[in-house]
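For this depiction, one protein chain was excluded, whereas all remaining protein chains were kept in their positions.
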Amino acid sequence: MCEGSMDELGKKIGKVPVIFKELEKTDPLMHEKILAFDHLVWDDGALTRQQKKIIAIAIAAALRDEHAVYAQIAGAKNLGVKKEEIDEGLRVAFLLAGMPAYVYGKTKLEEAYK
Amino acid sequence: MCEGSMDELGKKIGKVPVIFKELEKTDPLMHEKILAFDHLVWDDGALTRQQKKIIAIAIAAALRDEHAVYAQIAGAKNLGVKKEEIDEGLRVAFLLAGMPAYVYGKTKLEEAYK
Amino acid sequence: MCEGSMDELGKKIGKVPVIFKELEKTDPLMHEKILAFDHLVWDDGALTRQQKKIIAIAIAAALRDEHAVYAQIAGAKNLGVKKEEIDEGLRVAFLLAGMPAYVYGKTKLEEAYK
Amino acid sequence: MCEGSMDELGKKIGKVPVIFKELEKTDPLMHEKILAFDHLVWDDGALTRQQKKIIAIAIAAALRDEHAVYAQIAGAKNLGVKKEEIDEGLRVAFLLAGMPAYVYGKTKLEEAYK
Amino acid sequence: MCEGSMDELGKKIGKVPVIFKELEKTDPLMHEKILAFDHLVWDDGALTRQQKKIIAIAIAAALRDEHAVYAQIAGAKNLGVKKEEIDEGLRVAFLLAGMPAYVYGKTKLEEAYK
Partner (left out) sequence: MCEGSMDELGKKIGKVPVIFKELEKTDPLMHEKILAFDHLVWDDGALTRQQKKIIAIAIAAALRDEHAVYAQIAGAKNLGVKKEEIDEGLRVAFLLAGMPAYVYGKTKLEEAYK
């Protein structure tokens, strides 16, 4: 398994969405470019991949993006991110994007971490 | 200076927005409630206040919220958040909310950290 | 029952979301701060709580925030807000945020008020 | 001056945006349809036009829509909407869409009503 | 069947949403104004109605507007828009509004065109 593969991405983000796996067959060129970009975004660097997951969850909650909230939280759990960390990230989303952003995230968080 | 004051908040978030200071005089009750909530959001806990600043910047960029991006980056700098950390947070915003989210944040980042 | 309690909030906003009730046990400090802020927002003042509900519904519809639209409309009904008032608020959301904003609100409105 | 004209609209919404006036010459058909729809939205009905203005301001603030916030507040002032009413509408925007929504609105409010 | 009727609109946009049909009975005046505006938007002009459908899908996906994405894609299919064209429009939504925008659209696209 080479660096930059989809398996490697799975390790980085905790869980690869189904639609992204399908893209490998239906649109290999699009898949390849997204994969390369995805790796760059999620690579450990100044921030760990776990910290980036918390950011992604907070953004998705702020955007009321139900699917992304769910996908990011599922991945975060597999990466060992703690529930308390996500909860505190969601409080920032509350302040920046309103109480419903917090509720979107909190609802999915309770489902995924119970 | 007591815990929970506005000076204390200034230490936590790096910089208190002007409009929030004015609120203390024009609407003390609203000011007090926001202050109490603000402290709860920014208190060090499972995440440090620096990590929360990076989250706030990423959310603000995702929302194309120019004022919030600017205010949060200015505060982050005063709290010692590194430019590389913010940049990596903005990459997550790119993935979750599009290239312009990255550009919004990056432009303000270059201004604040040059 | 004291001013500022959750029961009192229930009277003000028509219906307290489940997740907010749970917060009382799982995170009493967060619950307390939100409660205090919530009371301030919903208190009768220059606008009645009914007028504020209509505003909240229009904002939620504009943001395509399905959960908030539903929660706010359910509360509005309990507070005696008329269907026609909400409908006219949703027309403003149409103008400011597009036809789908109107559809989001209208669909939930018909469900709640039939 | 007939019912449904642009002058009549000016009375209803407090101020007609420049771009909308230009549209009358550059694209009369588009202008006519928008005008007809605009009248329907702003007509006094179950809500007064003043109440609708407050809703419009709150939505625009929630969307971080700087131009619409400004245009709606300018119109509201001409229609005799009180500053306190707009401020309370903006608090609802804070709760539903985050502190920056409040700041967007509050900043323009202070400018327009000083 | 006269120009500007709802049947005529159905031909233009591929499919008229249920709620819009109901509006004809419950609120004929609102229905009439929206219908007139709708016709103006969808009329073939510098762009064909098919090109406009692709734009509408991309906007709806960018806004994470699940209902609008679905409604616009259903209409597009009836108008003979090709799957590849919508897919390329969704890539633009990815770039401008993030990967979840693409996923929102792509998921509905696969459902509607399988």
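Letters A, B, C, D and E mark the chains in the order given here, with residues in each chain numbered from 1 onward.
Assume a contact is a pair of C-beta atoms (placed from the backbone, for glycine too) under 8 Å apart; a residue touches a chain by one contact, two chains touch by 3 or more.
Source: prediction; values computed, not measured.
Undergrad: Touching residues of chain A against the unshown chain: what are they?
TA: 29-30, 33-34, 36-37, 40
Undergrad: By the contact definition given up top, give the residues of chain C that touch the hidden chain.
TA: Within chain C, the residues that touch the unshown chain are 62, 94-101.
Undergrad: What is the set of chain D residues that contact the non-displayed chain in the whole complex?
TA: Those residues of chain D that touch the unshown chain are 17, 19, 27, 30, 34, 60, 63-68.
Keep this in mind: only the chains that are shown with their structure count from here on.
Undergrad: When chain C meets its copy chain D, do both sides use mostly the same residue numbers (more than half shared) or mostly different ones?
TA: Counting which numbers both chains contribute, over half are shared, so the two copies meet through the same residues.
Undergrad: Between chain B and chain D, what's the gap in Å when you average each chain's C-alpha atoms?
TA: Whole-Å distance between the two chain centres: 30.
Undergrad: Which chain E residues touch at least two other chains?
TA: Those would be 30, 34, 64, 99-100.
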